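Got a structure for you, written out below as structure tokens; questions coming shortly.
Below is a slice of the complex: some chains, not all, each in place.
We just call them A and B in the order they show up, numbering each chain from 1.
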Amino acid sequence: APKAEAQKVPVLATPATRMLAKQLGVNIDSVKGTGPMGRITDEDVRSAAQKPAAKPAEAPV
Amino acid sequence: MVVGDIEVGTDVLVVGAGPAGYTCAISAARQGLDVTLVNKSELGGVCLHKGCIPVKTLINVYRLAEDIKIASTMGLKAEGASVDRRKAYEWKDTVVGKLEAGIRELCRGSGVQMMEGSCSFLSSSRAVVSGPSGIQHVIFKRAVIAAGGRHKPLPGIPFDGSLVINPDEALDMPDEGTAILGGGYAAITIAALMASQNKKFTIIHKKEHILTFLDEEMLRPVMRRFQEKGVAVHAASSWTVKRMGDRVRVELDIEDKKETLEAKKLVPDNGMIANTDGLGLENTAVKTRKDGFIITGENYRTDDPSIYAIGDVCGMHGNASTAYREGESLADILAGKTGLPDTIVTPLTMSTDPEIASAGYTETKAREAGIDVIVGRFPFTANGKAVSIGKTTGFVKVVAEKSSHRILGMHAVGYEAFDILQEGVLAIEMGARLEDVVLTLHPHPTLCEAVREACADALGESTNIRENK
């Protein structure tokens, strides 16, 4: 359910945080935000990146 | 096939120097890659030569002529304000030339190798370029297709440049008695340019209103303007088009009755096709969709591991800012970095009179998606700067999630709407709430105060309009 919701109302993370997620290979839609109103912070992204579940981004050639 | 002697080797071959291609080439070269940019026509693509820039340049001149007439009530004296069409088009060419020289400088300065000619792939590592200086072979490690798109003719009615005109070529249309068929982006842009030149013409569109991706109210000021300018606008449920000697006959179904229209010229806006013909994609593993656009996956990759594609040739957004971004993003990827993240919104801008700019959810789309939204509006008639400069047509509209007050859409129709939208675009990307905009100072007197007041209206607390809707 949160996934469908996330598609309707866009993820609550600033562009810079979304960039960080991309760099760390974190799927931002699956990160739980700890900021106000569920905002995803850089720290949330970093700790998600540490979890083994996080699939790294496709490595560029 | 006759091939020349010269064989060029390059790391990255970029095909097409529109916004997508040249941005990618420059940015990749700056990051130290060996880049060759091939382009078959002028540098800058549709955006610089047929679209964004020429339209803005020409409309600005004609708008000035109009402003002068209106400003006679403001104390401005100027006799016989009018536009010398030939000179205006020369000025347009000057502007384009200046910007093209700038792009050329940027390419040179960042070490991009430039080749003029039409490029065709021979394999996944080899292409041939046929240009004014002969035929050259290029051996590449990776290639970027940024060949753009063009307008598609109506089935069985090819563009002929005199009777049936491609919207891409419609900038130069001097004649009266034209019919524009379609209510999409290109149709309306061309219509706006023609209206600014006080031409008499007809717009025929399907569906309930033109530019259906916008809330209908956003169009009202533009439709009113068309009306004032004597442009005939017909909504039809369907039509058939026939060439009749030096005329085009359009038969319309309008509310169960038929009407027939004859036009001296027809500009059909029938959607886009990709510039993939002659590209030799059959010699690569690149796949296209049924409609001809190139299929890409993660990181702009095609099905050919050494070939990427960006911009209009992929048929996604069809605007220059997206093309720029994809160019930058792909350059990073080619240089071994991660690309740029997705944006939440792609702002859309229409060079109409007045301008329309729109980003994110419209009220209609939000309701269709089942999002519970609140909406705020603020008219430019109540904005001090707009009154000061006599540009009171239009309004700003904001759409926000009801529970969180998060801004999901910002829309503006009015003078300089493109530029005043940007605060809204940033607000959406930052996940700002209505309160964030309302609590941010807006200098006075500015048009962007209307953005703030629209947000305040959504919160039900604007002091600047009497009735909160």
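One rule holds for everything that comes next: a contact is a pair of C-beta atoms (placed from the backbone, for glycine too) under 8 Å apart; a residue touches a chain by one contact, two chains touch by 3 or more.
If you're wondering where the values come from, they're calculated on a predicted model, not measured in any experiment.
The displayed labels stand for chain types whose copy numbers in the whole complex of this file are A x1, B x2.
Throughout what follows, only the chains that are shown with their structure count from here on.
Rounded to whole angstrom units, the spacing between the C-alpha centres of chain A and chain B is 31. Those residues of chain A that touch chain B in the complex are listed here as 8-15, 18-19, 21-23, 28, 37, 39, 57-58, 60-61. Chain B contributes residues 142, 298-299, 333-334, 336-344, 369-371, 401, 404, 406, 408, 428-431 to its touches with chain A in the complex.
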